[in-house]
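For this depiction, one protein chain was excluded, whereas all remaining protein chains were kept in their positions.
Lettered A, B and C in written order, each chain numbered from 1.
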Amino acid sequence: MMRKAKEKPPNLAIKLAGISLKNPVMVASGTFGYGEEYAQLVDLNRLGAIVAKTITLKPRLGNDPPRIVETASGVLNSIGLQNVGIDTFINEKLPFFKEYDVPLIVSIAGETTDEYVQLAKTLQGEKITGLELNLSCPNIKYKRKLMFAQNPQATHQVVSRVRKAISLPLMVKLSPNVTDIASIAKMCEEAGADGVSLINTFTGMAIDVENRKPMLRQVTGGLSGPAIKPIALRMVYEVHKAVRIPIIGIGGIMTAGDALEFIIAGAKAVAIGTGNFVDPLIPIKVIDGIREYMVNNKIKDIKSIVGRLKCPKS
Amino acid sequence: MMRKAKEKPPNLAIKLAGISLKNPVMVASGTFGYGEEYAQLVDLNRLGAIVAKTITLKPRLGNDPPRIVETASGVLNSIGLQNVGIDTFINEKLPFFKEYDVPLIVSIAGETTDEYVQLAKTLQGEKITGLELNLSCPNIKYKRKLMFAQNPQATHQVVSRVRKAISLPLMVKLSPNVTDIASIAKMCEEAGADGVSLINTFTGMAIDVENRKPMLRQVTGGLSGPAIKPIALRMVYEVHKAVRIPIIGIGGIMTAGDALEFIIAGAKAVAIGTGNFVDPLIPIKVIDGIREYMVNNKIKDIKSIVGRLKCPKS
Amino acid sequence: MVQVDAKILENRELGSQRYKMALSAPQIGCQAKPGQFIHVRVSKGFLPLLRRPFSVHRVQGQKIEILYKVVGKGTEILSRKKGGEYLDILGPLGKGYQLPSATSKISDIILVAGGTGVASLLFLAESISVANPELSILVLVGAKNREELLCEGDFRRLGCRVEVATENGTRGYKGLVSELLEKCLPLSGDRPKPIVFACGPSEMLKMIGKISRKHRFPCQVSLEERLACGVGACLGCVVKTKGSTYTYKRVCKDGPVFDAGELIWE
Partner (left out) sequence: MVQVDAKILENRELGSQRYKMALSAPQIGCQAKPGQFIHVRVSKGFLPLLRRPFSVHRVQGQKIEILYKVVGKGTEILSRKKGGEYLDILGPLGKGYQLPSATSKISDIILVAGGTGVASLLFLAESISVANPELSILVLVGAKNREELLCEGDFRRLGCRVEVATENGTRGYKGLVSELLEKCLPLSGDRPKPIVFACGPSEMLKMIGKISRKHRFPCQVSLEERLACGVGACLGCVVKTKGSTYTYKRVCKDGPVFDAGELIWE
């Protein structure tokens, strides 16, 4: 197929919570380290944005191994938020991004609302593009047993307190381990979040039957990968009907087709997680594939298909 | 390896909610019809039990097609409880089982608590082994938006009212689309259920990006198959810690190893769903495989490994 | 209906991503009727998870044949199988074509095939010509282009008259095979109405259904839907049919062949 010279290339750029992205394809927290490891393999400047591995106030050692096990079309992980802590992050990891022209979203997690606020305030002064509140890590123990993102009140409180403390663009990463994700997303919107990231991992487990032992040392872990895509997609669809703030669709994206499913279901941007492990070039292939789809389907602007699922009347 | 003549074959028989099963391997509701279709391919008498396709008071036409779509290691379905209704079931389907020596558990669903009670009472007089309350079909619209199994109070009410109305063994089939399945299972136990079946399908969806249309006519459907196994297993594990009534483990079981994972996590029995479509002999292969495992590991009685996961202290 | 591990005797590419596979499955061959299908587990593992259905294309002694086109991952895996390997198959499944009874005085038979729809119709033509050698059969074969035409020679060898339609006009009538059908119909008043059997893409079947309604001839169509169990247990494969309001019938068990008149096309 020849394109006439005058046809403009399709526009993949979007605005997400006030942030300008070249394209809607990001990499998800915890699956891309702090960018350094993949920089040799992937042109970071081509990515829509990078979400850094979640950081906490103090450095965290993380969980005992084994931490990873493969399941049918999925991966269980129990990293346990191993990270260098906010100070080392700022001093040693952040400078790396100066050389790059790619939006950096920093993911933070605290055990209490105060910790979130403190982390956010510390980052407010730094050269970063936005903040993602990870309210949904299944691999750490919470005081009240439930994660923040499983509790509408706790979610509302932490989001509104962080919102008041900072002016940075603010995303909230939600958990799929809930009865009604749309109501939690609404809480985020009410509390002033600029966007929601859907979804973090599902709590799951696997057993070594020969030894009758859990495959992960922590017994349970977070399930990611293509296995969870149909559920993640449904959640994006439900949340899109419930809120107006933009959605970042996450969960099992391996191809441009997968990413487009999320966009059509209502995600303004998407993020690749486990896909980075499978093939570090997946984010780039997804960007190229979305562009090709737009050319073939005469879509001039990616925004024009966000949430445009044609549902038959029933 | 030779077995000495005096060694007794391992005991796979269990008692489940007062029902005696030859072995712990059942077939799950909705995936085995009313037994007739598979009778030519599988020796029904070898099965631990058959759970019939869910029936309702009135016949139901079910949802518009397409109703089935395959996903990564999973299947989405939106059958919508198509069934012949209780009267035709009793008159035309039930007689078929007279020729067989296999426990029959009848699954029922109502739109209201009263309907469940009425269905249960109607079945009380029939030649069936037990009842399963399907509180968790994701493919029908509920009055209060949520399914019964997503609402602890509604669950408690329907289970206790049915419990009072009948003396048949009573299982309750729960939904994984909840924040805390253990608390729902506890409600069932308190309300007098004899067992819980975990789990029904996850609500999910898939999109045909070329046409920007949902793959299922009803947009969303229920996700089953190996994809969901790690989450189902975790739910069995959590519920096993919370209740004393027996658990039927369901979700993605394709092999004896899968079934053993559920048993070790805390399920007294398991049920095969999607596996029947993949290979109608899976239930038989699972039974044989469990027996082989028991011989190899010198396990005399299957009951002795129910819930016997060895967790390292952390 | 049986489940067997059938040995692959041959798996030959016919060009344009179409393959013919021969399997040793006497237990299925001896029961199979035209229009029935087998349900194939293409992988010993669980990817793809579900079986894939294929019409019985031919039965010859111990062996059965299927004719298939590579359209996705399941058929792609199938196409890479080699003679000597084994395939887990269920069959014969479904309700096939209702053959015109040998005694009744009857009219012309027209078979309309679109794409791989020829697969089941060749078996049908063979069966009719064995049971009712005096019947004349007209076969209309449609495809996108001449490269994708299938089985023309096979039908001629059976003594059928064959007309061809290609969408791009590279052979025979230029256009859809359903249009060709309308041109071929013997509409003169006193000739008995033909019986039409059709198999192909659903758009084509829908048009042929319309034509059969308009010209009031009996017409059987073989439908495709996504199947899960293939044996009638899961209710995943239904089509809307006429009833007091409407009712759903299972493609895998009540079909895949239906009277065009009983279907409600959407």
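Everything below uses one rule, namely that a residue touches a chain if its C-beta (ideal position, glycine included) is under 8 Å from a C-beta of that chain, and two chains touch if they have at least 3 such contacts.
Just so you know, these numbers come straight off a predicted model, no measurement behind them.
For the chain that is not shown, the touched chains among those present are A, C, taking the whole complex. For the chain left out of this panel, the touching residue among A:32, A:89, A:202 or A:293 is A:32.
If you put the hidden chain back, the residue from A:64, A:92 or A:126 that touches it is A:64.
Of the residues in chain C, those that touch the hidden partner chain are 45, 47, 73. By the touch rule set out above, chain A reaches the unshown chain at residues 30-33, 37-38, 40-41, 53, 61-62, 64-70, 73-75, 77, 79, 82, 225-226, 254, 274, 276-281.
The rule is short, and it goes like this: only the chains that are shown with their structure count from here on.
The chains that touch chain A as well as chain B do not exist here; no chain meets both.
The central chain here, found by comparing per-chain C-alpha centres with the mean of all protein C-alpha atoms, is B. Chain centres here are Cα means. That of chain A falls 47 Å from that of chain C. Residue positions of chain A touching 2 or more other chains: 72-73.
For chain C, residues that reach two or more other chains under the stated contact definition are 46-47.
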